[in-house]
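All protein chains of the complex are present and in place, except for one that has been dropped.
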């Protein structure tokens, strides 16, 4: 695909600073940047990369236009503008609807006509898949799972595996039947090798617009509120309720039966063990330090309770 | 499936408080509960839900019968009773034995006659699978793996991948051949996308009755004792020995060569770095707090070793 800065400015309502006839053939990083390609600068944090870029032009905020050494397209939300422009060069966005011959569709499945289902996928009995949804390769949807419209599921994801319900019977554990399923709303994204377990009695529910990264696990009976973002390697225990527009950073864990309000951000590798009732940012992660310093801190904490008891004396 | 409270009481040896002719058509949550359906109350913690339930009846402990506003079926272990009743409505429990035509069974595999193997499964050379075991979709059993009877393996699980054995040769790493396999005992459950690696010399061993959740990783040469429960996102390093009836909560990590005694509970997201010789509960996880408070604590700990050295003065 080939276009010009003038065409891009017109099509995406951007303000052009430069020659509208300049040809653009793709996207590039700001640093080093490539002639003939378009870069972007969304975050002022990375502004140092602007000075020496070799990009043909940069998509950026209006206030940075003056400091841009090459042509620019300015926008109040350069990341969003860039995202829309990039779709021009996204070959994979043109996935054609259809079911690959190696996919297995079991009886009773109801699949909208423009769904794309990749090689090796397994769509269990009585599964429902809404319009425009795409299953990449080797995705498994277990019996009775219900997927909304425009849902994207990356390779290896498993939706509807057995919830991990167990009950003791003497020394042994007995598996509790998991009668619920999983309901996934519209416009949800589910990353590679992510797992979402079916509910014990009611369904596990992922509301519309939720975006889930790779390698996430969501246990049975959870409800994840609309437009919440869950980064990689997060683990959510059973019967957790998460509000709308939350962000769980990478590696976060949430204990079972916890309830989290709307608009909560949990920073990386933190464990949430109690309900969070107020919006805001919550943390419990430690940043790595040189091992010798860290060991001294660990040892100091271990002595701290006694130290405090004695009023701070040795 | 439709039954009555009287039939349930007789069949599962429960004491009925109510009209035996009451029809029951399924299970429901205690809150809000649904007419015509059966709820349960296993944990006194959730007793507040009992008062307003709309369930037809509740399975609960004898001492709660008096406080139940609807009919009840009482049992010393209501969770176990509920689990057995729920099987009546578990369509998936009636999985028929057989090998799906898209499953790949390589040479030398010995599979008991009533095993169920789902679409897209790969059963490697010389694998053995015992009676009544079920592999859901897209499960991979690598060469030589031995699976006991009545084992349930959820979608995407990989049993017998290469152990991560490496040895340095100058700057490079050389892969150490992994000559062992994986042996899985009877009545084991293995969750979706869980991985259990093959041993370096001897086998990795999962003893009978072990229950493993989704997204767990068990490295080479481990031995997991009978009836131990491993929750989601746990990672167990190589050559770890875990005793019988242990519980590892979600996100726990265990360092290599560690040995853990019987009846040990490790709480969520804790790392076990040393042998644990005594039963009991062990922890090392931090609960998330408002980020500003957390930052102050992190900063305080960083100063603590010097502070203690100076005898608690600034």
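Note that the chains are named A and B in the order they appear, and that numbering of residues resets to 1 at the start of each chain.
The rule we apply is simple: a contact is a pair of C-beta atoms (placed from the backbone, for glycine too) under 8 Å apart; a residue touches a chain by one contact, two chains touch by 3 or more.
All figures in this text were calculated on a predicted structure; none of them were measured in a lab.
Colleague: Which of A:61, A:125, A:168 or A:245 sits in contact with the chain that's absent?
Modeller: A:245
Colleague: Of the residues A:22, A:72, A:178 or A:193, I need the one that contacts the missing chain.
Modeller: From the options A:22, A:72, A:178 or A:193, the contact with the absent chain belongs to A:193.
Colleague: What residue numbers in chain B mark contact with the hidden partner chain?
Modeller: Looking at chain B, the ones touching the missing chain are residues 102, 104, 106, 120, 122, 124, 138, 140, 142-143, 156, 158, 161-162, 164-169, 171-179, 193, 195, 197, 201-202, 215, 217, 219, 233, 235, 237, 253, 255, 266-267, 270-274, 276, 280-287, 296-297, 299-301, 303-304, 307, 312-314.
Colleague: What is the set of chain A residues that contact the non-displayed chain in the whole complex?
Modeller: Touching the missing chain: residues 26-29, 42, 77, 79-80, 82-83, 86-87, 89-93, 100, 102, 118-120, 136-138, 152, 154-156, 187, 189, 191-193, 209, 211, 213-215, 227, 229, 231-233, 245, 250-251, 268-269, 285-291, 294-295, 298, 301-302, 304-305, 308, 311-312.
One rule holds for everything that comes next: only the chains that are shown with their structure count from here on.
Colleague: Please work out the Cα centroid separation of chain A and chain B, and write it as a whole number of Å.
Modeller: That gives a centre separation of 25 Å.
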